[in-house]
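Only one protein chain is missing from this complex, and each of the others stays in its spot.
Each chain gets a letter, A, B and C, in the order it is written, and its residues are counted from 1.
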Amino acid sequence: MWTGTPLFPESASTIATRVDLLYFFLLAVSIFFSLLIAGSIVFFAVKYQRRRRDAIGEQIHGSMILEIAWTGIPFLITMVIFVWGASVYFAMARPPDETLNIYVVGKQWMWKFQHLDGQREINELHVPVGRAVKLITTSEDVIHDFFVPAFRMKADVIPGRYVSIWFQPTKPGRYHLFCAEYCGTRHSGMIGEVVVMEPSEYQAWLSGGAPEGSLASTGAKLFADLACNTCHRPDAQGRGPVLEGLFGKTVRLQSGETVTVDEAYVRESILTPSAKITAGFQPIMPTFQGLVTEEQLLALIEYVKSLHGLPQVESR
Amino acid sequence: MPEAVHHHHPALAHHFDDLAQQKEAATLGMWVFLATEVLFFGGLFLVYSVYRAWYAGAFAVASHELDVTLGTINTAVLITSSLTMALAVHAAQLGQRRLVILFLVATMALGAVFLGIKGVEYYHKFVEHHVPGPSFAFEPHEYARHAQIFFSLYFIMTGLHALHMVIGLGIMTWMLWWAWRGTITAEYYSPIEVSGLYWHFVDIVWIFLFPLLYLIGRHA
Amino acid sequence: MSEHIVPTRVYYTIFGILMLCTYLTVQIAVFDLGPLNTIAALVIAVLKATLVVLFFMHVKYSTRLTWAVVLSSVFWLGIMLALTLSDYLTRSWRTFG
Partner (left out) sequence: MARVVHPARHYLNDGYGISSWLLTRDHKRIALLYLAAVTFFFFVGGAMAVMIRLELATPVGDLVTDETYNKLFTMHGVMMVFFFLIPVIPAVLGNFLVPIMIGAKDLAFPKINLLSWYIYIIGGLFTLYALIAGGVDTGWTFYTPFSTVASTTNVVPTALGIFITGFSSILTGLNFIVTIHRMRAPGMTWFRMPLFLWSTYATSLINVLGTPVIAITVLLVAAERVFHFGFFDPRVGGDPVLFQHLFWFYSHPAVYIMVLPAMGVISELVAAGCRKPVFGYSFVAFASLAIAVLGFLVWGHHMFVAGESVYSALIFSILSFLVAIPSAVKVFNWTATMYKGSVSWETPMLYAYGFIGLFTIGGLTGLFLAAIAVDVHVTDTYFVIAHFHYIMVGGTIMGYLGGLHYWWPKISGRLYNEGLAKLSAGIIFVGFNLTFFPQFVLGYLGMPRRYHAYPPEFQVLNVLSSAGASILGVGYLIPMVYLMWSLRYGRVAGSNPWGAVGLEWTTSSPPPTENFAETPVVTWDPYEYPAADLEGHVA
């Protein structure tokens, strides 16, 4: 009956083993205290069982030393767990400099993946083993959650925001992908697979088909179709700022504040240009709210990113 | 005060020892209730703070649509009603029944004026399509989305405040009846005092709403 | 006991200050003080609220318990604002480095 019933999940990412280690430590602490408490209860209940109907217990009121001990010791243990948990969490939150970037769009009830080379996938994600992969996620409707148990990795996918998560697979194979934030009727059907491949196979898969060209080139086309290029020109002659080399820079706003140009900023600039006006420009850029889909936004963002003057840091 | 006087007082409930205990219980109960109210409105102030920080520009522009003159008048009206309320309690403490009635009526009248002015303001917003929803419209257009959040906050905050005022008027009517009937005496005035606490609290909420909603970025 | 009866003179004085503050807050709003505008408006509002609580609501003459209730409601409101804003204010902080 137990064949095929796993009791422990597969570990297939660099972070997974670190999470498991902390988990085992917690397990040990828990087993120790559970046995201690349960053991004492059973022991006392048997040893001091009431034998005469009118017997009373010894009138002990407490002990300062014990109180200090059982406040202090658990406190120290929890602080160890906190620091440990936080440090592993920091590793999860901080992607390495070199990552393979993939865009993820969640919608009721499917996962859409957009590779930079132009491949698009639904509910299935192909990645090479051994490379750090960064997913830049957003949602078209409600909150979803990207969850791959084998990678011990999970993050909410939030409409209106770009949440980045990263992982580095260590074993080729097919792994469950779940939507872990309740998102409506077919929430339990919003599942898929992450396929981790040997690099060579991955290359073969990549070359298998990218009919539409790279994501940045899709963005370039949109940039022209939406007439962005009438205002944003590389030669600083347009009515809008030059976008070349902009991504990752810090921009000064009319209000005197500064912002770093990231995905969210570009998105906001396109949907709500008036929210943050670049210093030295008029608020004449029209809003494209309702005119572009989340996926087109991603293409535009990728295009703006590709306009980097410097050698690209976040390489594919 | 002698025990016996308390024991025979008709307003003393059976489970209290004396009127003093009953009064303390009532006052504490109202204060605890007001603590609850602080957090109730607090949730709204939190929402306000977040969006005010995010969309300062849009909030300033949207705030310009509110009528500061009416807002200021209303603030003055409400503060005056707090004064009359305090005086009503004072009169009750001294057992001056007619003064109690007079000040309660004044308080209620001022409360009604406040609600009337609020109604006029709501009507303007309605005409200008500043009520959030499908018919919402706002110029300049690029601020429309965030201005909608501002007006959502405006309506829910002032709306709940106005609801509290209406409840307050209800309570005051009841107190008026008690004062009229002669239930309220120098010995037993805690109902008036406790209702007064509520009224002043509602005033305090407005003291914050007024600058936060009406006075943002006036200088621009 | 809170049997303390406040002379009406006190109420009228407080009323006067409150009206003055209202006038002030409206006037100040017209000047551009940058972020100080909000701060000034809030300081005045807090001042007004404190006066109402202390005098109109008799807290100045009340038991420690009443003080405790008032202060804890404000304190809890502070918890809510502070911890939530701790999220909003640090969201853009990078984890790099």
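Just so it is clear, contacts are C-beta pairs under 8 Å (C-beta built on N, C-alpha and C of every residue); 3 or more make two chains touch, one makes a residue touch a chain.
In this text, all values refer to a predicted model and were calculated from it rather than measured experimentally.
Every shown chain that the unseen chain touches in the whole complex is listed here: A, B, C. Although one chain is not drawn, the whole complex shows that of A:86, A:122 or A:279 it is A:86 that touches it. Taking the whole complex into account, chain C touches the unshown chain at residues 65, 72-73, 76, 79-80, 83-84, 86-88, 90-91, 93, 95.
Looking at chain B, the residues touching the absent chain are 13-15, 21, 24-25, 28-29, 32-33, 35-37, 39-44, 46-47, 50-51, 54-55, 131-134, 136, 145-146, 148-149, 152-153, 155-156.
What chain A contributes to its contact with the hidden chain is residues 1-2, 4-9, 18-19, 22-23, 26, 29-30, 33-34, 37-38, 40-41, 44-45, 48-50, 52-63, 66-67, 70-71, 74-75, 78-79, 81-82, 84-86, 88-90, 92-93, 108, 141-143, 145, 147, 149-150, 152-156, 158-161, 163, 176, 178-189, 272.
Convention: only the chains that are shown with their structure count from here on.
Look at where the CA atoms of chain B average out and do the same for chain C: the two points lie 16 Å apart. Not a single residue position of chain A touches two or more of the other chains.
Multi-chain contact residues of chain B, defined as those touching 2 or more other chains: none present. On the side of chain B, the complex with chain C involves touching residues 20, 27-28, 31-32, 34-35, 38-39, 42-43, 45-46, 49-50, 53, 68, 72, 75-76, 79-80, 82-83, 85-87, 90, 93-94, 193, 196-197, 200-201, 203-204, 207-208, 210-212, 215-220. Considering their complex, residues 255, 272-275, 283, 287, 289 of chain A touch chain B.
Chain C contributes residues 1-3, 5-6, 8, 11-12, 14-15, 18-19, 22, 25-26, 29-33, 37-38, 41-42, 44-45, 48-49, 52-53, 55-58, 62, 65-66, 69-70, 72-74, 76-77, 80-81, 84-85, 88 to its touches with chain B in the complex.
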